[in-house]
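The other protein chains are all here in position, but one chain of the complex has been omitted.
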Amino acid sequence: MESLIQDANFVEKVRNSYAHQTFLATLGAILTDVSPGSVEIRLPYKSELTQQHDFLHAGVVAAVLDTACGYAAFSLMPPEAEVLTVEYKINLLAPAKGEELFARAKVVKPGRTIFVCTGEAIMRHGNHEKLVAHMTGTMMSITGRKL
Amino acid sequence: MESLIQDANFVEKVRNSYAHQTFLATLGAILTDVSPGSVEIRLPYKSELTQQHDFLHAGVVAAVLDTACGYAAFSLMPPEAEVLTVEYKINLLAPAKGEELFARAKVVKPGRTIFVCTGEAIMRHGNHEKLVAHMTGTMMSITGRKL
Amino acid sequence: MESLIQDANFVEKVRNSYAHQTFLATLGAILTDVSPGSVEIRLPYKSELTQQHDFLHAGVVAAVLDTACGYAAFSLMPPEAEVLTVEYKINLLAPAKGEELFARAKVVKPGRTIFVCTGEAIMRHGNHEKLVAHMTGTMMSITGRKL
Partner (left out) sequence: MESLIQDANFVEKVRNSYAHQTFLATLGAILTDVSPGSVEIRLPYKSELTQQHDFLHAGVVAAVLDTACGYAAFSLMPPEAEVLTVEYKINLLAPAKGEELFARAKVVKPGRTIFVCTGEAIMRHGNHEKLVAHMTGTMMSITGRKL
């Protein structure tokens, strides 16, 4: 997707925006990769983020995946654009049990206004990795006005 | 949906399960109503839960709505069942700006295995209420085995 | 939603567009109501439209619901706009068994660019009506350019 880059400073742009996401800092999520049209976020397990069976809460998995989808789209947007999640769908495939979560998202279809992304959340437990969630999201590029 | 109650202790069952959701305590979300096939959760605004524009993060809104959908379904399940979110879709309709969020979910279609729920997230700001998100979720009743 | 009307000729506009939908004519679907922000389409059962158990095929139900969602949004768009389905999600709740299907859609959140709609498909069998599907769709207003 390199040929689709509209903002040479996309890595810096994404990292700056990420740094202002208080909730992701609260979660302890770390932006580990920003490439043209794809992003990875890593989240170490913390007991504050669990549901009733001590797995990571689905809401945590979704928040991290949604953020990865949003920034994957944002990386391909022009400098003056802001990114907004219109909607997403998530399938929870297995319990998020393990030591750390990797959320990997990519742009499936870039557009002028609408960007469609998919994301996978993988849980690492020792040497074992397991796909725990799949997301499809619709992101919007906003320029010069609000939605 | 009163005629669909399969567990006379559904309120206590839901409240007990909710009390073990560490992540929801971390968020500060409060279970405010449990009725047959419907649930309300209230979340006061906190700066730890925001995105880059100081609104509640979409992931927070989704986590609370998903939980409300899950417990709306759980309220109609038999005593021996556990509830699992298979998938959900959320449309983010407006920024979650304000003092407190109400997540209200209800069962649209109960089943033996599959329960379909919808939920609305409403943000209160002073005397004003605004619909900020809409969810449709598929919940599953698990009895005697894992998925 | 009357106060949201931007095109006084919205009924004629919707009916004209509908008349050019060859596939809906192939299905035998009839546009039965156009109101501000809501639309109803009726589809009589035909054996050509069935799946392996002689119920209406889910694809038929989805096509009619998607069309109802699209025109519900279109009814609130300005005269120069065209409507496009960005995405939808459908839950199939019960077999579409019966004499005729009613697809009823409404706008949940109108916007400048994005309209979010929900729709219900109800199957009539004698005097009995049953909810067979629920849809949430994201529609887009296109003016002066393509997506």
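To keep things simple, chains are lettered A, B and C as they appear, and every chain counts its residues starting from 1.
In this section, a residue touches a chain if its C-beta (ideal position, glycine included) is under 8 Å from a C-beta of that chain, and two chains touch if they have at least 3 such contacts.
Predicted, not measured: the structure shown is a model, and the values here were computed from it.
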Revision key, fill the gap. Omitted chain touches shown chains A, B, C
Review point. Pick from C:7, C:40, C:66 or C:120: which residue touches the chain that isn't shown?
Key: C:66
**Study point:** Which of C:6, C:35 or C:50 contacts the chain that the document leaves out
**Key:** C:50
Study note, to complete from the structure: Among the options C:91, C:118 or C:141, the absent chain makes contact with C:91
Point to revise | Those residues of chain B which, in the complete complex, touch the missing chain | key: 86-87, 89, 111-114, 116, 138, 140, 145, 147
Exercise for review: For the chain that got dropped from the picture, name the residues of chain A it touches.
Suggested key: 89, 91, 93-94, 108-109, 116, 118, 131, 134, 136, 138
**Study point:** Missing-partner contacts on chain C, residue numbers
**Key:** 17, 20-24, 26, 47-52, 57-60, 62-64, 66-67, 84-92
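Simple rule for what comes next: only the chains that are shown with their structure count from here on.
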Review point. If you average the Cα atoms of chain A and of chain C to get two centres, how far apart are those centres in Å?
Key: 32
Review point. Approximately how many whole Å separate the CA-defined centres of chain A and chain B?
Key: 22
Point to revise | Junction residues of chain B, two or more chains touched | key: 89, 91
